[in-house]
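In this view, the complex is presented without one of its protein chains, the others remaining in place.
Which chain is which? They are A and B, in the order written, and residues in each are numbered from 1.
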Amino acid sequence: MAKTNSGRFFEDYSVGQVLQHAVPRTVTDGERAMYHALYPARHALYSSDEFARASGLPQSPLDDLAAFHVVFGKTVPDVSLNAVANLGYAEGRWLKPVYAGDTLRSESEVIGIKQNSNGKTGVVYVRTRGLNQRDEAVMEYVRWVMVRKSDLSAPAPEAVVPQLKKALEPSDLVIPQGLNFSNYDFAQAGEAHRWGDYEIGEKINHVDGVTIEEAEHMLATRLWQNTAKVHFDLTFRPEGRLIYGGHVISMARALSFNGLANAQMIVGLNGGAHANPCFAGDTIKAWSEVLDKAETGVPGVGAIRLRLVSTKGGEPFELKNEDGRYMPGVLLDLDYWALMPI
Amino acid sequence: MAKTNSGRFFEDYSVGQVLQHAVPRTVTDGERAMYHALYPARHALYSSDEFARASGLPQSPLDDLAAFHVVFGKTVPDVSLNAVANLGYAEGRWLKPVYAGDTLRSESEVIGIKQNSNGKTGVVYVRTRGLNQRDEAVMEYVRWVMVRKSDLSAPAPEAVVPQLKKALEPSDLVIPQGLNFSNYDFAQAGEAHRWGDYEIGEKINHVDGVTIEEAEHMLATRLWQNTAKVHFDLTFRPEGRLIYGGHVISMARALSFNGLANAQMIVGLNGGAHANPCFAGDTIKAWSEVLDKAETGVPGVGAIRLRLVSTKGGEPFELKNEDGRYMPGVLLDLDYWALMPI
Partner (left out) sequence: MAKTNSGRFFEDYSVGQVLQHAVPRTVTDGERAMYHALYPARHALYSSDEFARASGLPQSPLDDLAAFHVVFGKTVPDVSLNAVANLGYAEGRWLKPVYAGDTLRSESEVIGIKQNSNGKTGVVYVRTRGLNQRDEAVMEYVRWVMVRKSDLSAPAPEAVVPQLKKALEPSDLVIPQGLNFSNYDFAQAGEAHRWGDYEIGEKINHVDGVTIEEAEHMLATRLWQNTAKVHFDLTFRPEGRLIYGGHVISMARALSFNGLANAQMIVGLNGGAHANPCFAGDTIKAWSEVLDKAETGVPGVGAIRLRLVSTKGGEPFELKNEDGRYMPGVLLDLDYWALMPI
């Protein structure tokens, strides 16, 4: 009996399946420090326990994206080991802040499946939930991937394609219990721009850039226990190790501090595309566009919907060409909801 | 009086000497997080405090190899600063788990000494013990190194070569107090294979590979306060910084998760050879062979003796050529005992 995990193939999935992903993970102040070393992260709520307490939380949570990476990393051996492509995200919600000492695990339900016409691959949709040691959901999201078939003679399953929201409604967003921006200190946070200062359609060039190194993306990706071969093994990909898309997300989000320092917490992920691959040596920059705004009913807290675009070249604010395809310099097109002082 | 440490030479050692190694070290959650960033470490007992508690421990210990590296690192200024080669390990035992907050120090007793026939070098055998802040031994091992003489006219000492066990007996192994695998959760651990599923002689190819970067091996080696020049200073070794052998051990052990996810705790080190040097750019892979199995008398806990081979090329399961020499692609040949759910 082979002892190593060869991963699931398309024919191994069926709608309704629930996959319990292995290797729970306790996160600590160590992960928090590593996150600050890996990304130019400066959002005050995650940098200062005092700032977090002044905002009604017991201490700084683990960065929302770090929580996402931990939950996501656990799904890789079951969902994307034989994936050809990561196709999209939807309906992502952060449900509870994660604190040092919490232990996270992940589970995924297969909610859709559709064989491609070539008979060699298919699309699998999963709804993944991250749970803490009290079995409370800390986040959830839908992801769909294209997976290879191993047995090409396996019959095509009945196609089920889930109805997914283009974007979460403001009423879908979960505001962390106790959060309160009434006494928000804009000087400490680093910028004076409040929710009311941003206009729908406004675009912000975040100016700063970081040239990516192999050691850094591998440290990050391993930290989240995402061990997909393509990120680490140069003999497997002599053309260059492919950088984990989540590394690009975290880098772009951290760069967005410059212009969006008060978009403190991420609470919703509406969608996202890894438009082009990223390799060591690329210089990551970022720009944002305000897509929507909403009130939340919580004192001082507004919601802002942002498009975060990460690039490795090209001009700021370029996104797609005339054919509707992403420009070659675009790495990431992410659509998320964040919380901001009104 | 020279203020810098020029290290001990062969003529400075004598049998019975006890060396108190300097710079005690407190380990924390920071070291735990760094270990997960540096290696694709996924053994559940070290990843999740909850899993550790379900196994009868108070929380996740520091990785056994991290404890080894800290203890080993302290010995370098006294034992291997003028070493020509690290020749072997024997009788290594983990005696007590190390937890965040523990402070480790090391001491070594010289247990053997033998001048080489060339009159320029000799072999020194030391038994090293790691101790915590309560002076409890947390691990011990024998190491022998070839050391240069500084004063070639110094007389050869009487040769003393210790009798060392080829392998620890199962009864030599110390099972951590309270450990209990009766309620072991194989789904959370990541693989279904229990102690009973492994056969003596069975070989496992761990499949995954990691291409090594300079920054990573230096971060790791410094973290254990091993400051041997050969690992850091390219002007000292223009042909390439030599990677600390322990980095290869930890990388190979972490890769062995894929096929040995339930070989949770390392409790014995029977022997080990750094067969060939490792440099940045090498891609490390690993395979294992089951050498022995034993019961431990502790509920649900079995012992498995494994050969862990790390390579940088060549075919899996290649080890030595017809002359009994290690194949050029073999980096490490390690022989250890681990604990596994029965």
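We adopt the following convention: contacts are C-beta pairs under 8 Å (C-beta built on N, C-alpha and C of every residue); 3 or more make two chains touch, one makes a residue touch a chain.
None of these values were measured; they are calculated from a predicted model.
Enquirer: Which listed residue, B:51, B:125, B:232 or B:257, touches the chain dropped from view?
Expert: B:232
Enquirer: Write down which of A:10, A:39, A:68 or A:195 is the residue touching the left-out chain.
Expert: A:39
Enquirer: Can you tell me which of B:26, B:182 or B:321 touches the chain that was removed from the display?
Expert: Touching the chain that is not displayed is residue B:26.
Enquirer: Residues on chain B that touch the omitted chain in the whole complex?
Expert: Where chain B meets the chain not shown: residues 1, 3-5, 20, 22-26, 28-31, 33-34, 77, 100-101, 103, 105, 133, 213-216, 218-220, 222-223, 225, 227, 229, 232-236, 241.
Enquirer: Contacts of chain A with the missing chain: which residues?
Expert: Residues of chain A in contact with the hidden chain: 28-34, 36-40, 42, 44, 47-51, 60, 187-191, 193, 197-198, 204-211, 213-216, 219, 258-261, 283.
As a convention for this text, only the chains that are shown with their structure count from here on.
Enquirer: Using mean C-alpha positions as chain centres, tell me how far chain A is from chain B in Å, no decimals.
Expert: Spacing between the chain centres: roughly 36 Å.
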